[in-house]
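Notes for the one structure printed next.
A single protein chain has been omitted; all remaining protein chains appear in their positions.
Labels for the chains are A, B and C, by order of writing; each one numbers its residues from 1.
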Amino acid sequence: MLHFESDYMAGAHPEVLQRLIDTNLQQTVGYGADPYTARAKALIREACGAPEAQVHFLVGGTQTNATVIDGLLARHEGVLAAESGHISVHESGAIEATGHKVLTLPQYEGKVRAEDVAHYIDEFYRDDTYEHMVAPGMLYISFPTEYGTLYSLEELKALSEVCHTREIPLYIDGARLGYALGAEECDVTLGDLARLADVFYIGGTKVGALFGEAVVVTNPKLLPHFFPLIKQHGALLAKGRLLGVQFEALFSNGLYEQIGRKATSLALRLREGFERLGYSAVVNSPTNQQFFRLPNRVIDALMPHAGFEYWGPRGATESTVRFVTSWNTTDQDITDLLSLLENA
Amino acid sequence: MLHFESDYMAGAHPEVLQRLIDTNLQQTVGYGADPYTARAKALIREACGAPEAQVHFLVGGTQTNATVIDGLLARHEGVLAAESGHISVHESGAIEATGHKVLTLPQYEGKVRAEDVAHYIDEFYRDDTYEHMVAPGMLYISFPTEYGTLYSLEELKALSEVCHTREIPLYIDGARLGYALGAEECDVTLGDLARLADVFYIGGTKVGALFGEAVVVTNPKLLPHFFPLIKQHGALLAKGRLLGVQFEALFSNGLYEQIGRKATSLALRLREGFERLGYSAVVNSPTNQQFFRLPNRVIDALMPHAGFEYWGPRGATESTVRFVTSWNTTDQDITDLLSLLENA
Amino acid sequence: MLHFESDYMAGAHPEVLQRLIDTNLQQTVGYGADPYTARAKALIREACGAPEAQVHFLVGGTQTNATVIDGLLARHEGVLAAESGHISVHESGAIEATGHKVLTLPQYEGKVRAEDVAHYIDEFYRDDTYEHMVAPGMLYISFPTEYGTLYSLEELKALSEVCHTREIPLYIDGARLGYALGAEECDVTLGDLARLADVFYIGGTKVGALFGEAVVVTNPKLLPHFFPLIKQHGALLAKGRLLGVQFEALFSNGLYEQIGRKATSLALRLREGFERLGYSAVVNSPTNQQFFRLPNRVIDALMPHAGFEYWGPRGATESTVRFVTSWNTTDQDITDLLSLLENA
Partner (left out) sequence: MLHFESDYMAGAHPEVLQRLIDTNLQQTVGYGADPYTARAKALIREACGAPEAQVHFLVGGTQTNATVIDGLLARHEGVLAAESGHISVHESGAIEATGHKVLTLPQYEGKVRAEDVAHYIDEFYRDDTYEHMVAPGMLYISFPTEYGTLYSLEELKALSEVCHTREIPLYIDGARLGYALGAEECDVTLGDLARLADVFYIGGTKVGALFGEAVVVTNPKLLPHFFPLIKQHGALLAKGRLLGVQFEALFSNGLYEQIGRKATSLALRLREGFERLGYSAVVNSPTNQQFFRLPNRVIDALMPHAGFEYWGPRGATESTVRFVTSWNTTDQDITDLLSLLENA
C-alpha cells in the first residue's frame, strides 16, 4: 500500500527519533528550561538571522494558532485570514473559543492579496460605525497555504508593508514551512520570514518530528507574557525537552531543509508524471501537496493500492483529489504510483 | 547527581519507547483513528471493567482538565475543587479562560470531604440569591492529591454518593494515578474509579510515557461532543497513534501497575530512611511524593548531590521539601540519598 | 429639522412614559420579581397564544442576542446567520466574545433561504472532517431584516421545518418586530412566531420603549438556566420593573400593534412619494426602513433640513440612503420631507 494521504502518517524522521532514544534516560527539568531546548532555540535564532527573536515550542498547530492569536489581539479585535485559511475552517472554532472573530478575505489558490488587506482595513475605518464592528487586529497567512501554494518574496514584502503601515502584526502559520523552504521555486528564506513577519511558526509535526511547532517571535514586545499564555492554553509540554531535542535534530546538519527539498522534489516528479499521463494539476502548487481532477474510474482503480484524499465532495464522474509527499516518501513510491496510474 | 525533583524528568519507560521505535515508520491515519489507539482503548476499557466507557487520549494534564471541565459544565456553572487543587492553583487560569469559576473547598492534606461538598451545595440552594452566584456544577478531585495523599474507597464512595444525589458529575484527575494504584495502602481499583466517577483520567506523562493522558468517560451522555471540543481546545494530536502506542504498552503485561508499585515502594523506603534518621514526613503520603521538614543546613548539604524541591518558601532555619520517585528511580538512588542524608 | 435617521432617536411613546411616571415612587423588589413584570409576561404570553412560554426582559438587542445564543449553543457549535445579519456585522464581536463562531449564509435582501440552511447542514455532515469544523447549532434570522424586508409565513414555515428536521433551534431577532407586525403585507402573527420559533424577542427599544427587549422562549427546555445567564452577561436590570411597566403599556390597548401600523403606513407614504418623484426604492421593504438611490445633489439639498443616513459609502454622483420612520413620525413629517424632495 502506498501512502499519500498526508504528511503526518508516520512517526519521526530516523535522525530525530535517534536523538530521542539517545537522550531518553537523561533527567532534565521540565517545561522547556532544559539545555536541549536552549540549544534548539539558539539554532533557530541563528537559522533565522534573528539573534533577538524569542523562540517557544508548542505541541501542535491548532493550539499554536490559538495561543499566538489570543496573545496578539486586543479584546475588541479579530484576525484577518483567507476564507480558506486553516483557522477559518478546520480548527473547530478554536479562535472564536478565545473570543475573537476570524475576519475573512478572498483567497486566490489559498493566498490573500496585499491590496485586499489594505482595502479591508481602509474601508473599515472609513465606516462611521466601525466601533460597532470587529476591528482587524492582525493578519494571519499560511506559508505554504492550505493549497500548497507559495507567496513570492515580493508578495510577502507587500503584505508585510501593508500590515506595518496600518499597524497590525503579521503572523505566518508555517505548519508545512519545510516544504516551502525546500521548494525549488521558493525565493523566501527563514531570514526573510523573520524580517517580514512579527511572529511565525516553524512546523515540526508535518516535517519530520513526532510533534512540535517552533514559534519565532521577532517582535517580542507584542507577546510580553507568552509563557503563562502557553500554560493557560494547555499547550505547555511537561517534558519540554522532547521539543528541544527534536528541533535541535531538525536544525542540525541541515536536516529541516533536506527533508523539505526531498519531499517537494518528489511531489514535482509526481505532478510531472500525472501531467504526462494527461491529468493536469488543478492548483499550481510547487510544494508537497498536489491536487488533481481525476475520473472517478481512475480514483477507484488507484484507491485499493494507494492512499490519498478527496478534496471536496466526490463528483458525478470526476473528483478532485490530493496527493501529499513527506520526509518518508521514496522515489520508489512515486514510480509505483505512476505505474498504477498508467495502468488505471 | 541524584534526581528527586519530579516524575517528569526523564523520557519514556524503555518498554514504551521500544514500542514507539518499533512502529515509527508505519503509516497510519491521524487524529486517533488508527488501530493502536483502538487497541489501547480496548485495553483500558478492560482494565476498568467498563465495556461501555469512552476513552480519549490527550497530550497533557492542564489541557485535559480544561477540556473535560469545559465539556461537563453549563455556562452558568463552576467546578468545585480543593483550594489546593491543581486547577485552583497551578494551571495559569486555564479553567477561567474557558469561562468557568473554580469554587474552592477546604482541603485536608489535599483532600476534600464529602460533608463539605454536601454543605456547599445545600447552602448554595438555600440562599435566596443563588441565581446571582456561580452554581456548583461538578466536583474535581485529584487522586493521588497534590500532597500525595489518597482517598480510601470509603471516602470515594461518599464523594460519589454526594455528587450523584445532588446531580453533579464527579471528575477525577489521575495525573499520577499509577502511583496511587501501586501504593500498598490503596484500596481503590481502576474498576472502582470507573464505577464511582463519571469521568477520570489515567496519567501517562508522569507514569512512564513521553506524554499523554487517557480520559475515561464512564457516563458518555455527559460529554456527547467531546471530539470537536478536544480539537477546539488545541488538544488533538495529529499523530494520534503515538498516544495509542504508548498506552497500549502501558496497559500490556501489567506495566502501568508495575511502574506504580516500584516507585511507591521506593518512596516508602525513602520515607522510612528519613524517619529513621529523625526527619518525619509532614504529610502522611503513601505514594511517590514525600514531604519533609528539614534543617536548612541539611538541605544545603544535600543539594549539590541530589535534586529535590522546596515546598513553599525557604524558612529561617528549616524548610519543607519534596522528594519524588518515579518509574526510573532505582534502589541504589535511595541508598545513595539516605547515605547523603546520614552524613549531612 | 426632520428626523429619519433611525427609530431610536426619541424617548418613549407618551403612553409608555406616562406609566413610568405613574409608578415612579412605588417600591417593588428588584430583578424582575415585581407584579408589573409578572403582568407584562402574562400579556405577552396571551398575545402570543403561548401559555407555556417563558418570557424574560433584557435591556438591549446586542446583549439579548449574545445571551440567548450563548445559552442555546453547545461549546462546539456556531450560529448560522445571514452574512448581513446584525450579529454577523454590527455587534463588535459580541457572539465571538462568548466563544461561538457566526457561520454565514448568503443573503437575499437580508433574508436567508431554507434551502441554503438545509444545504449548509447537509454538506457539513457529509464532510468526513466535520468534527474539525464548527457545527451549525442554531439558526438566527431577523424579522424584519436589517434591510426592512419580511419573511412570508410560507418562508418562515420552511425555515422552521428545516431547523426542526435537522434538530437545531430557530431564533428570531425582533428588534423591529412591531414594524413587521404592523406592515400591511405581513401575513405573520405573534402566534405564528411563537409556534415556529424556539426563541424570539419582541423589540421595545425601537418600538416605543425607552429601552427593553422581551425574550419569548417557547421551547423552555432549551434554556433551562436562563436567569443566571442573563446576570452573567450583565443583562439583568436592577430595577427590573421598569421593563415590566413599559411592556405592560406596550401590550395594553393594542399599543404595540398601533405603533407598528402607523410607522409602516407612513413609511409606505414616504416611499410612494419618492417613487412618484422618480426615485425608486432599492430594496422592496414593506416596513419602517426605506432605501433609495439618490443623486448626491439631491442628498446635499435635503441634508440641512432632514436627517437620514448613508447606506454604504457615498458614491461619485449618487449614493444609497436610508429613511426610517418610527412611532413618533407624523404625517406632517412625511409631507414636509416630500416637499423638500420635490424642490431639491
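Before moving on, here are some points about what is shown:
By our rule, contacts are C-beta pairs under 8 Å (C-beta built on N, C-alpha and C of every residue); 3 or more make two chains touch, one makes a residue touch a chain.
This is a predicted model, so every value here is computed, not measured.
Here one chain is not drawn; of C:M9, C:L277 or C:M303, the residue touching it is C:M9. Within the set A:T205, A:Q232 or A:T264, the residue that contacts the chain not displayed is A:Q232. Screening C:T205, C:T264 or C:S285 for touch with the missing chain picks out C:T205. Remark: the omitted chain is touched by one listed residue; of C:L73, C:L236 or C:L270 this is C:L236. For subunit B, the list of residues touching the undisplayed chain reads 75-76, 78, 89-93, 96-102, 123, 126-127, 129, 131-134, 313.
Remark: the residues of subunit A touching the chain excluded from display are 70-71, 74-76, 98-99, 131-132, 135, 225, 227-229, 231-232. Remark: the residues of subunit C touching the chain excluded from display are 3, 5-6, 8-12, 14, 17, 20-21, 23-30, 59-64, 66-67, 91-94, 97-98, 205-206, 210-211, 228-229, 231-239, 242, 307, 328.
In this section, only the chains that are shown with their structure count from here on.
Rounded to whole angstrom units, the spacing between the C-alpha centres of subunit A and subunit C is 42. Chain geometry summary: the mean Cα position of subunit B and that of subunit C are 50 Å apart. Annotation: 34 Å between the Cα-based centres of subunit A and subunit B. Along subunit C, residues 75-76, 99, 131-132 each make contact with two or more other chains.
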